[in-house]
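The complex appears here without one of its protein chains, the remainder shown in place.
Right, chain A next:
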Amino acid sequence: MLIVSPRMAAVTQEKQYTPSLLSFFVYNPSFGPREGEEEKKILFYHPSEVEKNEKIRNVGLCEAIVQFTRTFCPTKPAKSLHTQKNRQFFFEAEDSYWIVMIVKNPMVEKPNKDGKPPTIEYQEEEVLDTVYGAVLRQCYSMYKLFNGTFGRAMEAGGVELLIPKLEKFFYRYLQTLHLQSCDLLDVFGGISFFPLDKMTYLKIQSFVNRVEENLRLVKYTAFLYNDQLIWSGLEQDDMRILYKYLTTSLFPRHSEPELAGRDSALRPEVSGNLLHYGRFLTGPANLKDPDAKFRFPRIFVHTEDGSEELHLIVYKAMSAAVCFMISASVELTREFCERLDALVGPQLTLLASDICEQFTLNRRISGPDKEPQFKFIYFNHMNLAEKSTIHMRKTASVSLTSVHPDLMKILGDINCDFARVDEDEEVIVKAMTDYWVVGKKSDQRELYVILNQKNANLIEVNEEVKRLCATQFNNIFFLD
């Protein structure tokens, strides 16, 4: 029997720290150009309890780095700073408005004997610039989706308006950043599309047309099933960030009450109507509630001459979710919502079960066993379509992957190499863990495959990937 004394355990125990957020701030150098006014530059600083001079110092360093790099290229200033303990990411979101995110490098704490302080080893190669640079840009896109640009707030009410807006948004948003599980998918920021047969697709399209016909106020519509997109009337970039919000924030917060059963307290609003499973995910939780508020989140989307502000109504029935976007200048009333609920509820319920049926039917034909054993990520830059069999489930808190984090980073490295040359390329590497990783870039598409075939050789690996391409992407040409 092995008895480990607590002391022994303490000596041998290493503590591993994952990358985490050290600070996040927004500044504009032109707001405090004179000495002594530096504090005015700072529009937002997280964590807020940092002492004032410390904030000014850190902002000063960022300014100095950016200025310094302009010596070497006036138009392309620094994007990141690597230090032993952390990484800093710089992003000029709007003219002179800089957002900076500082990520602590992962580290290992090794206890020492005799009461000496533990040795800390920083793992400096573990944070990928492309991944966290993308996360930072996403932070801004998300802010912009709900608040419009910084410039807009400044025009409307100066720093007195901008600062509280920034605080209100980022205070909550930063808590949802899970830096330890960011990976290649954040770089792509893609949209997962739901595979569908033509017939069902047409049904959905005609549903959208019908609703837009009947509810004239609706300006844009987006249709999702199973957290995957089927139809969208929005611009690609707007849809990309809205999709991110829906799938990582809104949907996970409203876990399936359908599964809870009809009589469950979770869905008191549907009483006795088997054909109507619809409910609002934004706006009123219960239409019957006399005190229900008909306020919806506002979002900003691109238009030809800037942006427009819209109400975002998200309505869901079973696994089907529809976003209706209506100009913010219109006030939404109880009558409108009831009309929408009455019109959309039954139709969407029916459609959702149709899709579900079709989906299971297709699965049965192709057979779940025929699902290839490949672990891959696919992304198409043209339509932002992404597909991953590596990520088991993407939730608000964690994206679980089925492979070792180091392999994910190798994918990131390959992606980085691809991004530097505008050429079609293929890379096949064998990692020390005896995994094969294949990266292919063709035109605007990228495909990454991980194979666990220790004894395979290059030619066999190549054959495997060919087989995958034939079954999954038979109409896409990849450089051989």
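Structure notes:
Operating definition for what follows: a contact is a pair of C-beta atoms (placed from the backbone, for glycine too) under 8 Å apart; a residue touches a chain by one contact, two chains touch by 3 or more; residues count from 1.
Just so it is clear, contacts and distances are computed from a predicted model.
Its record in UniProt calls the unshown chain "Vacuolar fusion protein MON1 homolog", which is the match among "N-alpha-acetyltransferase 35, NatC auxiliary subunit", "Proteasome subunit beta", "Vacuolar fusion protein MON1 homolog" or "NTF2-related export protein".
The chain not shown here is touched by just one of A:Glu39, A:Glu109 or A:Glu126, and that residue is A:Glu126. Within the whole complex, the absent chain has one touching residue among A:Met382, A:Met432 or A:Ala470, and that is A:Met432. Counting over the whole complex, chain A has residues 61, 64-65, 68-69, 71-73, 76-86, 123-126, 129, 406, 409-410, 413, 417, 420-421, 423-432, 434, 457-459, 462, 479-480 touching the chain that is not drawn.
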